[in-house]
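Accompanying notes for the structure given below.
A single protein chain has been omitted from the complex, and every remaining protein chain is retained in its original position.
Now for subunit A:
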Amino acid sequence: MVTYPIKGISPDMSFLEMMDVLNEELLLKGEDPVAFDHDCREGICGMCSLFINGRPHGPERGTTTCQLHMRHFKDGDTITIEPWRAAAFPVHKDLVVDRSAFDRIQQAGGYVSVNTGGVPDANTIPISKSIADKAFDAATCIGCGACVAACKNASAILFVSAKVSQLSMLPQGKTERKTRVENMVAQMDIEGFGSCTNTGACAVECPVGISLENIDMLRSEFIFAKATSENL
């Protein structure tokens, strides 16, 4: 743990801009800057992380670290910053962690098996607006890992459930719904994520508001799939 004093922080700065200011100061002193992940800085790419004062993405609800502004802190505060803490997210350096486990879970079944070309006209698959909207809500997961970081068991179930319920709800995803949920859950276990004990911390901390309903859906999909498995 290192403590860095920092001055001249404007309330309109984003948290990561504050980190930029810190790193510029460190560089000028010839010291190593603090490595952290970030990219789009508009809350959509999911690359930024940071466990700030004991909360993933900091104190504001529904906000990624890059969209968190310094006006939410007080002058003189000491801010504690940690990387995501989970056995399945090993630390690369400083605040940078390895989230490739998430990619491997998606590779286990987070898709509809269609090749490019040879698909029907888009409007031959009508989908009721309410279902389309619900699927969209689940599909907005940015894959940042805050749910895992928030969970005392480091469970990835909210992340997995978002993709499972998006595709299970849509007619395009129905054909593979059983194998998908079985394979994604199995991969989640292989990666070393913990089990869900229904604390709901994941949904509280999710920056894009992925709902616990998705976990309910995953469970019912999973039980149904196990009872009538097509993984033959």
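By our rule, contacts are C-beta pairs under 8 Å (C-beta built on N, C-alpha and C of every residue); 3 or more make two chains touch, one makes a residue touch a chain; residues count from 1.
The rule is short, and it goes like this: contacts and distances are computed from a predicted model.
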item	value
Name under which UniProt lists the unshown chain, selected from "ABC transporter permease", "Phosphoribosylformylglycinamidine synthase subunit PurQ", "glycine oxidase" or "succinate dehydrogenase"	"succinate dehydrogenase"
Residue of A:Thr3, A:Thr78, A:Thr116 or A:Asn198 in touch with the missing chain, whole complex considered	A:Thr116
Where the missing chain touches subunit A, by residue	10, 12-14, 16-17, 20-21, 24, 27-28, 30-33, 35, 37-47, 60, 62-63, 67, 69, 71, 92-93, 96, 98-100, 102-103, 106-108, 110-117, 119-123, 125-129, 132-133, 135-136, 139-140, 142-143, 166-167, 170, 172-173
